[in-house]
Structure formats: structure tokens, C-alpha cells
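Only one protein chain is missing; all other protein chains are in place.
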Amino acid sequence: MKAVFHHSNDDSDLHERVVNNVANLLDDDTVDVEAVALVANSGGLALLTTDSPQRETVEALQERGVSFRQCRNTIEGKGLTEDDLIDGVELVSSGVGELARLQDEGYAYLKP
Amino acid sequence: MKAVFHHSNDDSDLHERVVNNVANLLDDDTVDVEAVALVANSGGLALLTTDSPQRETVEALQERGVSFRQCRNTIEGKGLTEDDLIDGVELVSSGVGELARLQDEGYAYLKP
Partner (left out) sequence: MKAVFHHSNDDSDLHERVVNNVANLLDDDTVDVEAVALVANSGGLALLTTDSPQRETVEALQERGVSFRQCRNTIEGKGLTEDDLIDGVELVSSGVGELARLQDEGYAYLKP
């Protein structure tokens, strides 16, 4: 089973909820998880910048195999660059395009 | 056709919207609905406790065949137990795992 989380709001409670949700999926022994991705766009960007309040948690999830992907439109709109992102976060052409592509590849969609 | 509703916010307007959306799906004669589930996690728990403002509506939807499922991580995090839930609500190992599993089984995802 494959799943992609969509994160699009800059809200501290929601940042924490999203990473907890990802961890809960990885920890769920009843689910055979092949791949987990998180795609951030709009306000979700704040979860993946170097000054993210959840930086350590994001890095710990990367070590567990979670792939974090950031919408290029959003980051360019904010005047930021790839250097402002946590190491290992992948820039994607558009967040919505990536979310459509992953669902087309069989990923389940989750919006915490 | 099968559909799963994801409910994750404790907001009185949204509680009402979610149950109305479920009823609208059941009432839509143009759609052949085989199965409808609602998975609650995070703040969505408040819809499914015995003191829920929507308790009667939830029970009426159960009688129409809707399956309500509550994330175990959320309820344990709040120090509540299955006894605090409306009768018939099923505890699932994780809300996100259940949502991924149901989509893998062909359920459409709906976030009201």
C-alpha cells in the first residue's frame, strides 16, 4: 500500500498533526506500507523549511523512508530557494501535479 | 461505488456539514452506493463520542448502513475508551491506515 499526505496550511497545530499522522501510518502494524510521501504546497511550505518547528521530526521521518516533496510554484512565489529547505526535500514541478501523478500510480490520498 | 469520509476537526459547523454530506450521498439517486464509511481522527473524535452534538444523526446514519470508525491513537491520546463512543462505532488501529486501506479497496475519498 502507498499513501501521500497533502499539507497546504501554515498552522502550528496542523504541522504537528500532519507529522503525527505520518508516524501513525508507519507505526500501524495492520497496514503493509510500501511507500509514504508528503507533498507540501501553499502554507504547507513552512513545515519543510530549515526553520521549521518540526524539523527534527521531519528528519526522523526521512530516516524512516518518508519522501518529502515541495511545490516549486509555492517556494518561488515566496522568493525562497532549495537552500531554504530541509536537506533531502525534493522540489516538484507543482504540488497538485505531483499529487495527481502519485494517485495515478496507486497512492491513497490523505489530507490531515 | 464506495466512499469514505475523513473527519478530523472539532468544529461544530463541520460536524454538521459532515453528517449532512453523508446523508446527501445516500439520498443521491444518481449514485449507486454500495458502502459508505466515516473515519474520524484528531478533532473528528468529538463527532463520535456519547456526548456528540450529532449523536442522533450518527445513529440514524448507522441505521442506514453507514459504518463509523474511530482512530485508536486519537482516543487513547485523550484518555478515553470504547465506552465513551456511540454504540456501534468501530475502533481501528489508526485512522490514516484505515483510510489508506479503504482507498486501496476502491473507496473514493471525501474530506468535507
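Details
For clarity, chains are labelled A and B in written order, and residue numbers in each chain start from 1.
The rule we apply is simple: a contact is a pair of C-beta atoms (placed from the backbone, for glycine too) under 8 Å apart; a residue touches a chain by one contact, two chains touch by 3 or more.
Quick caveat: nothing in here was measured; it's all calculated off a predicted structure.
If you put the hidden chain back, the residue from B:Asp29, B:Asp51 or B:Asp87 that touches it is B:Asp29. Chain A meets the missing chain through residues 6, 8, 41-42, 71, 73, 93-97, 99-101, 103-104, 109, 111.
By the touch criterion stated above, the residues of chain B touching the omitted chain are 1, 3, 17, 21-22, 24-25, 27-31, 33, 106, 108-112.
We take it that only the chains that are shown with their structure count from here on.
Between the Cα centres of chain A and chain B there is a gap of 25 Å.
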